[in-house]
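Below is the structure I would like to discuss, written out as structure tokens.
A single protein chain has been omitted from the complex, and every remaining protein chain is retained in its original position.
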């Protein structure tokens, strides 16, 4: 067990999978000279020079390039730098990769991973770069059957789930959190893979209320849970880690027990994946009286600079939401 | 009051608004020779030749063209033919139009309407054209603050809401249903505009259960409501017509009364706007024991031909879902 | 280049068969067998034939919506017709139509196409690069129309393809129309292949009515592609039919040109005359071939018409949505 920065965990996962399977290759902007736009692949190009491709700034074109290579039998990892740029290649992702298995009636798959930095930096002390660099986009792909969506937070989870995503035979949108490339965490020394199924992690057991925190909200929820303990509230904290396929069972079992659910996410509240979680839970627990609350960013674009902080849920927001539900 | 086909209602709305305001103009593919790819603007180019622009097949480029023209003070209507193609120009929509007001700090707006045919044809007797022509995409834009999303079904609603969308000073995604360009309905003779706010329509009052049906599911839900009456179930049927801003009040008031909610939509169930509606309702009615069910298409791409029928909720699905909730 | 007698007659067979197929499918639309827009290759058949004839069986083609004569050279035509009719015996149980028709696992080597125009161009740059990377001695040919070439991804593909030197040929079927929009409202320069030149991509422009010229251009293109030189062949055609069969074509302002082309620039007639002059065929040969082709296609149409529609369980199998269905969540 060693402490590792999140960006090193990404590089390690990619290098291990490239060593394991020579069909795996990496493409994106600035791969060779800086290990990708956010330096998440440092060292990889030196190890696998023939399988690391610098691409011109043409996200639509090179994402399609990846889809074509996947159809031809390779296993591309497409780096898209910021998830905000997924708009530019969403035809390749949503109409391209997601439809291959169905439109070939199972005769051809599309094993491809789209890696993107999701969300803002403001949460972590630096200044964010605004509305084209700091959006949380997991929900933009939630209604595209054929895709899987992975959104872990901690370096160890990022590593294990990225390896599983690379081995998966379907297109996977892999989101790491932009604000946390410099966050470090304990990562096991030995090789491991975290399956995409049943991936939710119960970070804290508790009987009073269920908190589901997505990606950057996880460490904030961890703090909130500690604070709540002092007020005598035992919250169960779940990090789903994978959104599609969602580990519904763990979340539903928890809410069945607690009867209360707070979902917290960095994405704007309206239309976010939190709604999908709430909806799934209440649907499955019809008959039980459940109180719910979604926390998320304001329904507004995110500005450059420190104003990012204004939008995003904070520890006290979680504490207050939990207390509100627990009082009822 | 005259019967009017849905495509004629669109043409009438556009022509009236172009006559009213000379800043309004229309651009897209095949506008001049066939009134747009789905002939929704027949007659308009003859009336306003200087304000109807044929564009090459370059959705990203011409959608950005529209955004630029809006920033310069005009009021473009961008026709995108099928909503499936919104992937190609989603940078222009989500990162472009949606961000103008915020990134100019209110000094400049972006009055633009993106018109697209949403959903499949299979529902209406013809053969659909598959996974790149028949998707229901309203939820792809639900988590992009800055956008408004309008999704009416009946010709009269389409006309009145399209006029409001054209007059709105913000970017509006205007979805009409692909399968229903040939559907006709009564449209008032006199001029009228249906505001985007408080737009939900209660099509049937009832005390037993609330059904919210989105777009193409409205006429099917109307039938289901009739069928349910025979079993002594009085359902309240709501057509939201506008998704953002959602007329939360009418829906919440209804569910407060009935305690039961079925949301039905043509989009794939997982990650759809139905989740947003369910979630909004239960959040606002914390403390009340509410039963909910979402109906939607399978979480699968839609195939060409008659297999479209296999995916989409049918009258009996609505009837069964209602009965299931009412038995509890 | 000289072609063997067999080669020349094979091309003739495919050309005639393609023309007859085209006519029969138009008829199938009128008869209600085809219930999705059918984009006829009428008058443009030679393009399809020249491309496929110039390739090895191990090479790949990616069809567009207007090259059915190419597709039936690679696919079982019965399966293809069933696909068009939306029937269960179709290549993809009738769920693919021709928009989504591929043969990835069989001998047809039809790549997965896309119905969002233009996108196959960068996609098959990647595909071709993967062929090279896997040291397969195969090339890929992509068909797209003049209209599709307006998509920005094509330019991105030229750039990436020339940087990474891929074994791919883009065949631009420039038939002067995109749906109802004439070429001069799509761009100011009608030579669309010029757009590849700034990327140092070799281009050729060929007359689509001249099968032999097309074949020669394709032979050149294939040599380049086998040397990993991505290149473009622009074929000048004229769309004889409406955009789709039974479309009201009152917008066409070039009926005189079409009538003239049907007389003087018919790829079938021109090639037929060439073979007649070379004494490789005679009128009897022609008549018999046409009769046989028509009879064969009629028979396939009858079988396809009688075939049943697909069932839910045929097409919505979990492994058709996700290759690894266990990680795809519920349907």
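Residue numbering begins at 1 within each chain, and the chains themselves are lettered A, B and C in the order written.
Just so it is clear, contacts are C-beta pairs under 8 Å (C-beta built on N, C-alpha and C of every residue); 3 or more make two chains touch, one makes a residue touch a chain.
Because the structure is predicted, anything quoted here is derived from the model rather than measured.
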| item | value |
| --- | --- |
| Omitted chain - touching chains that are shown | A, B, C |
| Contacting the left-out chain in the complete assembly, out of C:195, C:215, C:239 or C:265 | C:195 |
| Omitted-chain contact residue, chosen from B:168, B:266 or B:317 | B:168 |
| Identified contact with the non-displayed chain, of B:13, B:67 or B:237 | B:67 |
| Touching residue (missing chain; options B:36, B:128, B:146 or B:206) | B:146 |
| Touching residues (missing chain, whole complex) on subunit C | 150-156, 159, 162-163, 185-189, 191, 194-195, 197-200 |
| Touching residues (missing chain, whole complex) on subunit A | 29-30, 32-34, 37, 54, 56-61, 84-85, 87-88, 126-133, 270, 298-301, 303-307, 310-311 |
| Touch residues of subunit B, complete complex, unshown partner | 25, 50, 53, 55-56, 58, 60-62, 64-69, 71-74, 76, 91-92, 95-96, 99-111, 145-146, 148, 168-170, 195-197, 244-246 |
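The criterion applied here is as follows: only the chains that are shown with their structure count from here on.
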| item | value |
| --- | --- |
| Identity of the chain that, by mean CA position, is farthest from subunit B | C |
| Central subunit by CA centre of mass proxy | B |
| Between subunit C and subunit B, distance of the C-alpha-averaged centres to the nearest whole Å | 36 |
| Subunit A-subunit C separation of Cα centroids, rounded to whole Å | 41 |
| Inter-chain centre distance, subunit A versus subunit B - centres from mean C-alpha coordinates, in Å | 29 |
| Multi-partner residues of subunit A (each touching 2 or more other chains) | 60, 91, 95, 99, 102-103, 145-146, 244 |
| Sites on subunit C at which at least two other chains make contact | 93, 95-96, 100, 114, 116, 152, 315, 320-321, 328-329 |
